[in-house]
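Got a structure for you, questions after.
In this view, the complex is presented without one of its protein chains, the others remaining in place.
Coming up: subunit A.
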Amino acid sequence: MSKPKRESLAHLLARTRWLSPVLLLLLWELGSRIGLIPERTLAAPSAVLGTLMSMTLSGELPSNLLISFGRATLGLAIGASAGLVLGLMAGLSRPGEAVIDPLMQIKRTIPVVALSPLFIVWFGIGETPKIALIAFATLFPIYLNLYNGIRSVDVRLVDAARSFGLTRAQLILHVILPGALPSLFVGLRYSLSLSVLLLVIAEQINASAGLGYLVNNARDFMRTDIIVLCLMVYALLGLAADYLVRLLERRALAWRPNLVEA
């Protein structure tokens, strides 16, 4: 008798995955209310919610979010485009590979964050070093995955297409690039999460606007509610980016069997 009961409990827990996070939130709120968690250490969830409302209404949060979002997008756009071009050149031509790949492998050994002092020396402390940092970091996953994707396209498919007399341009368009696309998406996903990570780091260095600026200010005034709020926004940015890639993937890779079945 007890066995099916325990099973149904397991099922119930599996279906209520939201339960433990909600429980944690409630405990956190409770701890704050009874003074176990001081506000200077960590603001109560309700306080964070209140800050969210007020900062949204005042326009402080949206305007700074927009600035951060702009930095990440611009940096990613530049980095991804460069990675795309370099990956295509290295993937599609042997001379291109010989010139580009060694440089990219060297670049890979340098932690991007360690470059920020140099970027500040070069570009000052305005927008440019932040965007450059994001661009520089997001370039590599796109490059590497596209290049590998192109190089590992099934030669049997290439042979088949060539046997039908496809030109090189047709081959690239119909066989090689679509074949490399799944791999490119992997790179895009890495780059997107890197762009959020580098955004956080770049904004910590120096910022007079943006989410990082809000966090820095909040730190000086020990406003843990704002810090937690900004953490949540960063997390949401990351989630949104991931969702976007999934959406794109579902459209572009509709032919893949696991998606075909669905």
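What we mean here is this: contacts are C-beta pairs under 8 Å (C-beta built on N, C-alpha and C of every residue); 3 or more make two chains touch, one makes a residue touch a chain; residues count from 1.
What we mean here is this: contacts and distances are computed from a predicted model.
The listed choices are "L-lactate dehydrogenase complex protein LldG", "Cytochrome c553", "Chemotaxis protein CheR" or "Sulfonate ABC transporter ATP-binding protein"; the UniProt protein name belonging to the chain that is not shown reads "Sulfonate ABC transporter ATP-binding protein".
Residue in contact with the omitted chain (choice from A:Gly50, A:Gly96 or A:Gly179): A:Gly179. When the missing chain is restored to the complex, the residue among A:Ala82, A:Leu157, A:Val200 or A:Val245 that touches it is A:Leu157.
Against the chain not shown here, subunit A presents residues 156-157, 159-166, 170, 174-175, 178-179, 181, 253-257, 260.
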